[in-house]
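Let me give you the structure first, and then I'll get to my questions.
All protein chains of the complex are present and in place, except for one that has been dropped.
Chain naming follows the written order as A, B and C, and within any one chain the residues start at number 1.
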């Protein structure tokens, strides 16, 4: 080994985030002490972020198979067949820690990263979504984080020309120091043109393309695997600045290249940059890589080998080009005015060998960096408080004024319309968005086909905190219910598991129980997981987040003309409530939080069988053109669903009069969050048809009212409980979030 | 009826070119081709529509760096020769920065990107975008921009108004002009303008996103109809 | 008796931070045939009018808000200058 690299010891290994045992293991496997570059690569690749060492065993339990699955977990993104020779390629990924350090750039680069994961597979991105969690908006810092993150997401997605069609936002105290930003992207590719991140042909040339490499984000991977403390704010050099303009060019160049066959494999550069992308590609193909760092286009001078190896400069890709086809690649990138440098070649020795300054400065087996990284079975333990008691309406007392209660709830940051946020996202570019954000699911059509793709992100940290198994199942249930509401059939799911410190047995238990609940629901609905992301150590000064699994489900509409929207359409239409009677339960609900400041209690029981039947009924109603509107019941219960049904995206609105039965107390009837329910409106002439479909699927269907008028009226158990003009509802619901966010 | 041939200049960072292409071809039934910004000639084209997006990243100012693209020369010549040159959104900003249309765009008053439906009121019908409309007619169209706050100094603005160069204003559905209906703070609620001669025009809202009910509106159809009618006259 | 002071805050991206805007301007200039522009960096110029009893007080106040609000220390450096031109009132 030349290059005069100093040989670090245990102290450096610990500082780089390895444990003493891991360091010992590395020395044993290498048969020697790693030099500084090797240690840098190994510590980054053995970090939680890159190795999944705490979560790998748990993730193995997900269902990942199905006839439609073209690519399950293990690649940059998952892929499922959607008919007409096309594939949907999608994934969700977290950018939590970077967002806390710098909300605008942190969130923006999260979008950039997930887009690269999708176009790396050869798919043209057609839609974006994001799931956000911030602390309460009465704290100015949280307002700044929200507005910074939203502006960053907006700028990146808008500049790329990809519509952001959905997402979700929640506010909890635990996120004041640990905000979450999970970004989702979906692309479309011909099924036979999907590219993989794999290098298996020695002699092929490795290209580094896109942006130049600088010192940004170095150690991002190990940072994302460590808890925050005061000192973290001083770690200034980690901020990466996104350049959506450059990424747009990179995307177009890559997609152009992918129409031909010069590429053997391709991988974007994210965490641990060159190291991770090259080691993963080679190890998937059982090959090695020889890389000459001197040839990497650099933005700064005097970068050390380990800095080049770990840099997380954005908007870069590693391409493996079939030998002899290099000029083709160079020509495409020249046309797009982008750097494309041949930096190495594929070898047969299984090693990642690195040259710098004219000599070899490191050599590590690729598999030691990837598959052979450690995997842990960490201890798990349920908290003593589990299971939580039920919370019944009777023990809470009723609100004095139902009108004010409804206004307060639907105007609260957790439930108010998200338009303050999604109006900052271009959700119409590409002229394919046929269900705009604000509904249960965003839907984009595929021009030239009758197909539509529906998508949604869901997850409720309060539910998961109190019962992670239920929380996981409810997240999947709600996502699939959202898709059914628009008439779509779920074909695949992705997920982002946001949790605290896995070295705490309780956190490991939450993780395992969440995955168990998700798995049960995914199994019941027959939806495979095709990929995802795990973000652990979401803790600051020992304070962790609510366990927050975010589930993204993608569904297909075989005929977009059957799309059902969520808003009421016409005076005189009848409103039906589908699904089982509600329980008298308010545990972990929005109502309990907004009116009693409590996050405790048992979340609703997931009724997977009832869910499955409801989803089938909703799809049948859509396909047969019976339902004119459909809206699932979830957070905020029936009152919230009714309010959301009043407002159409074009700015129009229409009232409704509802009457609810007497099986549960009024509070639960209005605000209970029992699962497997939906509000559907039909023309009066189709009421019988609805009843027949509901009966066929054994779904209880009750007529609860009719559409029309200038107000929302709800009778509960015979009493006129709610009577609100549309103006008053609009003022709370449509503007509540903007008021809180700008305060 | 002879079909016209439209050029759609595409700059690095443009992102609505496919929408405009589709609207011109499939919806308006015209011939249309994408033209990469490095082209030095627009021979064979009757008209040009500059689409929306973020040309050159919209870095420095929206539309500012596009003027360096070679295609701007034949485009200016096209405008000079009286042929139709129109811009949508970023295309508006590019035409302003190139000096082909008056005014400049400031950041939206809200300082945020805004994507939603707005109403615009037709101010005159001598422009390529309004030839098929009636004065005072209001249309619902989507906007999507961060810098659409039209500015012109007082004197120039008066001249613009006097010459009838304002083609659209943001309004309520009934045509009244209110602050709430103005999505970006534009002076005089201006949403679209034309040059004196009338052959160069642009607007901030996106007719290319509103040509069938599934998209949430069909307001854009009338504008494409106008383009076709104007280019035939 | 307080006066009005003019202050200027120049906010620059820290040297190690990538400036996509500046870089895009540089590339556009180069492709437009403008020669010799080796680097472009874009920062902010923030000008304030501050009412204070003395130039020192004005400067102290501007320094504080510059560090706390006007520049983002994670990305940016800044320089404060308080001009001599003050208007008594």
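Just so we're on the same page, contacts are C-beta pairs under 8 Å (C-beta built on N, C-alpha and C of every residue); 3 or more make two chains touch, one makes a residue touch a chain.
Remember, it's a predicted structure, so these values are computed and weren't measured experimentally.
Colleague: Could you tell me which displayed chains border the chain that was left out of the figure?
Modeller: B, C
Colleague: With respect to the chain omitted from the figure, which of B:23, B:64 or B:228 is a touching residue?
Modeller: Once the missing chain is taken into account, the touching residue is B:64.
Colleague: Which is it among B:5, B:25 or B:151 that touches the chain not included here?
Modeller: Once the missing chain is taken into account, the touching residue is B:151.
Colleague: Identify the residues of chain C touching the omitted chain, counting contacts across the whole complex.
Modeller: Interface with the chain not displayed, on the chain C side: 2, 4, 10-12, 22, 25, 29, 34-52, 58, 61, 65, 69-70.
Colleague: Under the stated touch rule, tell me which residues of chain B contact the chain that is not displayed.
Modeller: 60-61, 64-65, 67-68, 96-97, 103-104, 106-109, 111, 149, 151-153, 185
As a convention for this text, only the chains that are shown with their structure count from here on.
Colleague: Looking only at which chains touch which, which shape fits best: line, ring, star, complete or other?
Modeller: Graph shape, chains as nodes and touching pairs as edges: complete.
Colleague: Nearest whole angstrom, what separates the Cα centre of chain A from the Cα centre of chain B?
Modeller: Centre separation, chain A to chain B: 36 Å.
Colleague: Scan chain C for residues touching two or more other chains and write them down.
Modeller: Residues 20, 24, 31 of chain C each touch two or more of the other chains.
Colleague: What positions in chain A touch 2 or more of the other chains?
Modeller: 243, 245-246, 337
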